[in-house]
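Input: a single structure, listed below in structure tokens.
All protein chains of the complex are present and in place, except for one that has been dropped.
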Amino acid sequence: MPEIGPLVDFPWLLERVDMLALRTAEHVWLTAIAVGAGFAISFGLALLIRRLPIAYGPITAAASILYAIPSLALFALLVPIIGRSVLTVEIALVGYTLLILVHNIVAGFRSVPAEVIDAADALGYTAWGRLWRVELPLALPIIVAGLRIATVTTIGLVTVAALIAPWGLGFLITDGFRRFFPTLYLTGAALSVALAMIADALFVALERRVTPWTRPAEPPTTPERATAAG
Amino acid sequence: MPDSRGADKTAATLELRGVTKRYGRGATATTAVDDLSFTVPAGMICALVGPSGSGKTTTLRMINRLIEPTSGEIVLDGQDVMHDDPVELRRRIGYVIQQVGLLPHLTVGENVAVVPRLLRWERERIAARVDELLALVGLDPARHRQRYPVELSGGERQRVGVARALAADPPLLLMDEPFGAVDPIRRERLQNELLRLQQRLAKTIVFVTHDIDEAIKMGDLIAVLRQGGRLAQFGPPAEVLANPASDFVARFVGADRGLKRLSLERVRDLQLGTPVTARPGDDAAAARARVLDDPFPYLLLVDAEDRPIGWVDQDDIGAEGTLGADMAVPMSPFLSPHTTLRDALSLLLGEAVMAGIVVDERERLLGLVSVEQIAERLRTPVANA
Partner (left out) sequence: MELLADLAAWFADPANWSGRDAIPVRLSEHLLISGLAMAAALAVALPTGLYIGHSGRFDLVAINLANMGRAVPSYALLVVFFGIFVMETRSAALFTNGPTVLAMIALAVPSIVTNAWVGLRAVDADLVEAARGMGMRESQVLRRVELPLALPVILAGIRTATVQVIATAALGAVIGGGGLGRYIVQGLARFDDARLLAGAVMVAALAIGADVGLGWLERRAAARTGSAADAEAGAATGRGPAGAERPAGV
């Protein structure tokens, strides 16, 4: 049984800050690609569902099954077919984002009140105009909430991806574990948790900024001012 | 920037010719609107009224093509709306609904500016127009421009809705129970304000309501619809009240349609009676002679400016001496020429008197109105509305 020294060797870490930064950057990059691609695909699916509401059931069912597959298993299923590359990892990660993002984008659109849609049509918005200038801004809160969940969970999934390809903070964990080096794997663990929490906090702030109209600056003026009565 | 198709005028003529809306096909088809035809001249308010299921909202929404008619023509200023691009058409027609439908993510100013922006007006022109309209509907632009709909009260939202509908100066305004969601007191105020607005703007307005009283008050013309979307009667309120075209219309209008008619006329429309008048200090004997001559047994004492002081019973006038102000009993209510006959009748009955005194804005005597006169009015057929 190899001797295990002090738990975390901080001087050792400080010497390798650039390596840690690189791994963190890799991690962020992998997450961003997955969430970005996932969002693009989910948005397209949501538009399809908007046009064809019966598609919602099948799409959600498929995404749901995908979602239930443990990440390790999903990576492992793809490796024999695609190999051990970033592509394998990204495909799996994108697959995981679909359930949450499709659900929330659709829910976001469905949360727009019917009378607002009616008013927008009556005012003379074109179909696209209504989608981009009325429905999307109003759907944004729920969509951003979905992005928040998707991002935080993807950050976690990227750690597992290190078992397939040596990228990101997960690699610190794998490598550290292999070498029985607590400094490395504990740091990897801590950094991935920190990254997830920072991302969560950033999205919470984004959620607030995206909806200036839900926080009244002054309360409604109650009894209506007595204007010159007719 | 005038719109391209003859809608430069501030008000358009609207004509419905055989407009029909059917849902479904064959035996299971339902008819929401059945062969509707009427014309609304420019600058008039047409109230579409009827029970639920009579197709009033469907009719309204066919005019701006939110619903497409099954058959028939809808002609706006001589142009069939079916020939237009629906989106462009809607930018030329104002639309106000009960729940208002303000866009929650836009400020009040941005909401009002929606159609001008869609029409690509210059920024300064839009800003000026927004301020103009907010002031027009009774909202201080400086205070309200930057607020969000969530911060507004129900009445304020309604006003913004109206301002938004008028923003691009449309020749036609469609309103679907716009005041249905507010309490009766606010509703009356909003109705009065709309009528005042209409006096200034003279738009063509189609106004859907289920409330016959609102239709009578607001409409220059009333279209009564019945179940199945058929036109039961079309005409001015007085006509509909005086001569209902069918049992349905009579029932819908209400058993008190006589009284409703009275709210359409005012005191000034009547031939005022002339009382026997005298001033304090006049010779009593002469006054007495005049009163005895007149069928009405009372003398009206007025002051130097012809302002009524009170009634004097002819039996109380002595054969000698002068009349004194202390002899008068002020028992009749004062009416203004603008008072509706309905309100006048209400006042007279309430005070249990036979006649009311009509005065002008300086309280000078104009004449008398009696309960009988008003009742007589009910019996006369409507000659012209």
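Note that the chains take the letters A and B in the order they are written out, and that residue 1 is the start of every chain.
The definition used in the following text is that a residue touches a chain if its C-beta (ideal position, glycine included) is under 8 Å from a C-beta of that chain, and two chains touch if they have at least 3 such contacts.
Note that the structure is predicted; figures quoted are calculated from it, not measured.
*Asks:* Among the chains present in the display, which ones are touched by the chain that isn't there?
*Replies:* Contacts of the omitted chain with visible chains: A.
*Asks:* Looking at the whole complex, which of A:Ile69, A:Ile91 or A:Ile117 touches the chain that is not displayed?
*Replies:* That would be A:Ile69, which touches the missing chain.
*Asks:* If the missing chain were put back, which residues of chain A would it touch?
*Replies:* Residues 1, 4, 7, 64-65, 67-74, 76-77, 79-81, 96, 99-100, 103-104, 107, 111, 141-142, 145-146, 148-149, 152-153, 155-157, 159-160, 163-164, 170, 173-174, 176-177, 180, 182, 185-186, 188-190, 192-193, 196-197, 200, 207 of chain A touch the chain that is not shown.
Throughout what follows, only the chains that are shown with their structure count from here on.
*Asks:* Suppose each chain is reduced to the average of its Cα coordinates; what separation in Å results between chain A and chain B?
*Replies:* From the centre of chain A to the centre of chain B is 57 Å.
*Asks:* Please name which positions on chain B make contact with chain A in the complex.
*Replies:* Listed in rising order, the residues of chain B that touch chain A are 64, 66, 87-91, 93, 95, 97, 99-106, 114-115, 118, 138, 147-153, 155-156, 164, 186, 189, 191-193, 195-196.
*Asks:* So in the complex, the part of chain A that touches chain B is made up of which residues?
*Replies:* The touching residues are 113, 115-116, 118-126, 129, 134, 137-138, 211-214, 216-222, 224-225, 227-230.
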